[in-house]
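Left out: one protein chain. Kept in place: all the others.
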Amino acid sequence: MQFIYSGITSGSIFALVALGFNIIYNTTGIINFAQGEFVMIGGMLIYTLLSIYGLPFLIAAPLALLAALFIGALFERVFIKSVRSPNEIKLITITIAASIILRGLGMVIWGRNSLSVDAYIPYKVLELPAGTLTSNSLLVIIVSLVTAFSLSLFFKRSSLGKAFRACYDDKIAAGICGVDVSKIRMLAFAIAALLGVIAGIVTTPISYVTYTDGIMTGLKGFAAAILGGLGSFWGGVAGGLLLGIFEGFFASVLPSGYKDAFAFLIILAVLFLRPKGLFGKKKAERL
Amino acid sequence: MKKLLGVVFMIILAVPLYAEVRLGALFAVTGPASFLGLPEKQTLEMLVEEVNKTGGIAGEKVKLFLYDTKGLDTEARKKFIRLVKKDKVDAVIGPTRSGSTLAIKELAEKYKTPLFSCAASKRIVQPLNKYVFKSPQSDTHAVGKIYNFLHKKGKSKVAIITAQNGFGDSGRTELLELADEYGMEIVADEKFRDTDKDMTSQLTKISETNPDAIICWGVGPAPALVAKNTRQLGLDSMLIMSHGVASKKFIELAGNAAEGIILPAGRLLVAEQLEKDNKFREVLINYKNAYEKRYDSSVSTFGGHAYDAFMMFKYGIEKGGKKPAAMISAVENMGAFIGTAGKFNITASDHNGLDESAFVMLKIHNGDWELIN
Amino acid sequence: MRKINYPFLILVLIILISTKFLIKNEYYLSIVIFGMFNAINASCFNILLGYTGIISLGQAAFYGIGAYFAVIVAASFGINPMLAIVLASLFSALVAFIIGYPTLKLHGHYLAMATLGFGMIIYVLMNEMAFITGGPSGFLDISKFSFFGVSIYGEHSFYIFVAIVFFLFTVLFEMFDKSYLSYKLKFIKESEFASKSFGINIFKTKLLVFSITAGITAFNGGIYAYYSGFISPVSFNFNYSIELLTMAIVGGLGTVPGGIIGAAVLTALPEFMASIEDYEMILYGCFLAVTIIFLPGGLTGLIKRILNKNASD
Partner (left out) sequence: MLQIKNTGINFGGVKALDNVNFDVPYGRITALIGPNGAGKTTLFNIITGFLKSNTGEIFFENENITNVQPYYIFAKGISRTFQNLNLIPELSLKENLLLGIIGKDNPSAVKSILRLNSKYWQRMEKKIDYFMEITGISEWRDRKTDEVPYGILKYLEIARAIINEPKILLLDEPAAGLNNVEKEKLMELLKFLVNKNMTIFMVEHDMNFVSNLADNVICLNYGKVIANGSYRDIRNNEEVIKAYLGDSDA
């Protein structure tokens, strides 16, 4: 049973990263390979604000989130918008280039060691049926779910959120109806960066942050988004949680060295049976 | 005019006369192993600077050529050839990782260039390659030290959890191989990846086997997570780590969970706790103080490996000169010398020269290292 | 059936031969050798992505399969290395066929994920099947390489061997580029829908291309293993697949020189920057970004434009 608790903890982080992927995918049609780097930067930012500048958490966290919005928007303007004659594959590659730059900056600015911050809430081990969960893990789960819910409200209720969905349905039509598609794109990156930074903030006290972290985090988030079905909001959340639980499950029943192989095997199996992921919708192809 | 030409001529002639010792170095300064490679690099740069300040080795200045292997075999291979063929170095210190060293082991012989590796695997010196030395202790010795310790405590049920990288793999091999010899029973054999963020699944499996001790073999932040998760699950088995975590950084990361962890390590970490007349004390404290003053960060045993490797190299040049064969035979006949990792006794058949005594058992207590006698 | 671009092939040949005679330093030779390995792999990647529209992020796995299979078979059964490499190549093509069968029905990002997942699984197997692969510590027991009785050892003789292999593959790629097959692939890439309605069996064609490029990549991997004398899983992880992607894009997708130029530049670049250390990663990333942003057709596109401009002047 322990694997379910740990699976949900790591899974809720994958879910946040997967949401970041989905938001960008829905507005631009590309996969942002730098999404994992946003998580890394989130951890680094909160470390800097808390441990170096000694700010209290209630000031540091909003500052980090603000910075995230700024970084995301800047990211879009510098890397995505400037590409000449863009196509899908070029945009994906530019995000790879960007992820290398961000990783390099992370190393130069914050060094090579893993960094850690003190827990935001008192450490407590919660005894649950056939397993345990720490108070910090619980915080991760709660924050992730709250973030996901408020984001879904934003998309459903606010007019800006509706503009996002219009962009997803049909970019050209949205443009004609007065939606500023370019602005929406920039905002999509800002929100994706925000999600990454939230993930970075909540995980750093538990599992530290290192400048190389982004690669694996990004990969897992991508896997989660695909598993759930690209572009599907709750699919991303479900994909993240499932991936986390799979990993925990395989680590606890198989020789643990093979756990990643099995997690990916499951993803392959899902793709073969459902080529658009578990909750992915088939978008009508234009012929 | 003639005079001027003469001077110019003299200068041109003088350049080759003004000889220098060319030292190559390969460290994993970036990439996943960079927290090992960086202190090695810093240590070496510091030592070269010091030596040059005091007139160099055997009257010649040392010129350092240092490249980043990024922790990759192919990179190590390319950069080694670069050092040998382009920079024409007399010897090479490094690489950081065992895999990278093994990738260039044969090349060292081919290009007749002495290599002083900073990686631990015993496969680096076994089978013996005339040109390859290594300064860190072998995993065999660390494992022997741990098993001895457990044996003395009367414990025999051991669970192991090892990293899926060269370091963890090498440790795991030794742990499994030596278990019988020391009467240990391996009740669980789990693994984790350096990038894993949660080890509770593996540890739950371990806890079901109810071991006397859990031995974790890894480097970097992952072992700190193992420590944290062990505490979270409330496992009361003794937690033993490898020398791979012998840096202050580990205690910082693991926080309270580090309390009570036992590990074998070189004496560097407990230099101050050694008795005044201990033969290691002076060497260790000098290195430690110099490093910490210069880089404003706490010393780690990894940097010490570069220190020891440099000492071998320095001795080789002083006594043997730049000719590879002579340098090697000088190092082979170096006799006992005190390094940061322990007392070396390099011979023609043993290019590491350390034994189990290089390790002491430490316990983490109140956020600091404590010597176990 | 376009005409074969003989000036290009002759230029490649001249560069290869003059490299042999001009470069004596083994360091530079080794860089060129690595460049050629990368160039063949990147060209295969280019055929997949640039011609057929298959994004395969598992190419490193085929490279690794080739390397491991060749040395393991040679070590266990004592067969000739060259034969082992050919077997490895066939084996890898077979693996690609089996994997491709379900995978190539996927498209776009889903295909990327599936191939990436396949790469991860192979990577885990290389690490975990230590009883045959040597695990994370690597595989050391690699015999000396010989080709029909000629022993090949060291940078100089390997340069000749790899250069010949590289040139032959380049000729093959060029002939492929000018054959109807490349049109067919480009048609598939442009519109699967349209090509289907013109009677092209897309799935069969894709599967064939995927298997053959996997075979070539593995062949290349086998030679790499013998050249380097030591292999370990880190050389074949996900990062290498991404490197191939960037090489193909920087060089220029859908062109034969693309993979070669991309590989040459991105292999040489880090060597120039080796002494910059900490900033190397950032500069490398910036170089990539600038190329992608400002050069729509990659470096090949840039060269073509310059040549055309000169021709019209």
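For clarity, chains are labelled A, B and C in written order, and residue numbers in each chain start from 1.
Just so we're on the same page, a residue touches a chain if its C-beta (ideal position, glycine included) is under 8 Å from a C-beta of that chain, and two chains touch if they have at least 3 such contacts.
Nothing here was measured: the structure is a model prediction, and the numbers come from that model.
> Which residue, C:164, C:194, C:290 or C:306, contacts the hidden chain when the whole complex is considered?
With C:164, C:194, C:290 or C:306 as choices, the missing chain is touched by C:194.
> One chain isn't shown here. Among C:8, C:161 or C:176, which residue touches it?
Checking each option in C:8, C:161 or C:176, the one touching the absent chain turns out to be C:176.
> Out of C:109, C:184 or C:206, point to the residue that touches the absent chain in the complete complex.
From the options C:109, C:184 or C:206, the contact with the absent chain belongs to C:184.
> Touching the missing chain, which residues of chain C?
So the residues of chain C touching the unseen chain are 1-2, 172, 175-176, 179-181, 183-184, 186-187, 190-191, 193-201, 208, 254.
What we mean here is this: only the chains that are shown with their structure count from here on.
> Report the topology of the inter-chain touch graph, choosing from line, ring, star, complete and other.
It is complete, because no pair of chains fails to touch.
> Measuring centre to centre, with centres taken as mean CA positions, what chain is farthest from chain A?
Looking at centroid distances, B is the chain farthest away.
> For chain A versus chain C, what separation do you get between their C-alpha means, in angstrom?
Going by mean C-alpha positions, chain A sits 31 Å from chain C.
> Averaged over CA atoms, how far is the centre of chain B from the centre of chain C? Could you give it in whole Å?
Taking the mean C-alpha position of each chain, the two centres sit 35 Å apart.
> Among the residues of chain C, which ones contact at least 2 other chains?
127-128, 278, 280-281
> Tell me, which residues of chain B touch at least two other chains?
Where chain B meets two or more other chains at a single residue, that happens at 30, 164.
> Considering the complex alone, what residue numbers of chain A touch chain C?
Its residues touching chain C are 25, 31, 79, 82-85, 88-90, 93-94, 96-101, 103-105, 107-108, 215, 219, 222-223, 226, 230, 255, 257-258, 260-261, 264-265, 267-268, 271-272, 275-277, 285, 287.
> Give every residue of chain B touching chain C within the complex, in rising order.
Residues of chain B touching chain C: 29-30, 67-68, 71-74, 77-79, 81-82, 84-86, 98-99, 102-107, 110, 121, 123, 164-166, 168-170.
> Taking the touch rule as given, give the residues of chain A at its contact with chain B in the complex, in rising order.
Against chain B, chain A makes touches at 2-3, 5-7, 9-10, 13, 107, 111-114, 116, 123, 125, 131-132, 134, 203, 206-208, 210, 212-213, 215-216, 247-249, 251-252, 255-257, 259-260.
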